[in-house]
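Only one protein chain is missing from this complex, and each of the others stays in its spot.
This part shows subunit A:
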């Protein structure tokens, strides 16, 4: 046995013990500072360093006056970390969050019960001040994460045009989708070292890459006229128990779309609740047979060929044999001596076929193409259809006749609107535009490139057709419901048989009215189209009132005065 009474031995023993202890410490030191140092440093850095994505603010979509149709606002995402929430307080947390966020308590309690989960979203798009109030309760395991929220202040206003974004903020429809790259910007990133309470530790390493905010897109839409158009079409669709409807208003000299409304229109705030069919922009995506509104193209082709003038007289019966089919006018009538202006004003199918017989199929086809049929308009709206225009070589005997008055081809509402814009603009087609411009990186407005201008028909032909269309809104025309007292209005009704895939043939009608004002110096054109109305089906009774209401509102909003000129007399009937 070791005797420790000897101080020398005691000292030696102490020394050994100390050496042993010190060697343990030294070993640990070597392990921490040498062997594991890098791992430990990385772990420490992980705890201190906060790295976060800095989301870029998405650009706004505004109307022509800068009113926001879609805007990004700051918001908070309230989340739970169920593992951290104290079991005793779960009920209190669930009750409080349910009350504050207007959610069901059971839903939150179920999320809290999943203690294996570390992140459960309770609510998105919460107002920051409201989120602050929730955080002030001081519940452990309840957090608020900074996010952005896409707000559509108008709800349904211009829903089909503006479109919407998904949960991830990516544009899914409309301009949100078409201009996603411009609007989105580029996310940034930052990392810095923080203390226990989240405050930054001074003089420590930090990196920051600033996000690049998205650019704004300014549309040519006028918010107020858009709203009036939506109200008018929604009301008429409901009143006529129709399936759907669209209204387009275009500024004639510039080709800018002032309003493009649909009914039903998607509610952008709750777009998920709308049926997929209602989320699209019908004015550019729904094709239909245009009917009598198409007669102006036949008229333009006939007049341009020099074979027909507005005062050329035709002896028009109420039906005509065309190949294997007998084609009729809308109403039976004895044979009448109508001028070509009268044929257009009274919308005679037989008279139009007779005029079309004087020109070749190719000439008629070329005129359709020149007016933009069978091709996308160039407006750049997503989901736009080109319509259906069969090549003239393939036209059957009766098809040549029906195409003359707008049956047997398919177009979009915008394509018809563009035809009337061309006539109103003295025969010059201006590619319809919906984007006025975007902002650059410094927030300065950069106008969109000028739209393409193409002469389709001569100014003289355009003027002649314009007078014929004015007669169509006059006393003997089919579009008297579209007349606006004090203004010269030119327009055309359309009542086409509607091809319905569901019934596998022609079921119901498409009622249309399209026109422009003032007729002698056009400023605005408008189109109203109503699909499958059950209560009335003529364009002159169902669609013309919508045109009148929208055009009246637009004239007042734009403060467009009447020209003060008198409508010249147009001979519609010849007395032989």
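Here, a residue touches a chain if its C-beta (ideal position, glycine included) is under 8 Å from a C-beta of that chain, and two chains touch if they have at least 3 such contacts; residues count from 1.
By our rule, contacts and distances are computed from a predicted model.
Between the names "Membrane bound O-acyl transferase MBOAT family protein", "Phosphoribosylformylglycinamidine synthase subunit PurQ", "Cell division protein FtsB" or "ABC transporter ATP-binding protein", the one given in UniProt for the chain missing from this structure view is "Cell division protein FtsB".
Per the touch definition above, the residue from A:144, A:555 or A:572 contacting the chain not shown is A:555. Only one of the listed residues, A:141, A:154, A:174 or A:372, touches the absent chain: A:154.
Take subunit A: the residues that touch the chain left off the picture are 67-68, 71, 73-74, 127-129, 132, 151, 153-155, 157, 199-203, 223-224, 227-228, 231, 484-488, 548-549, 552-553, 555-556, 561-562, 564-566.
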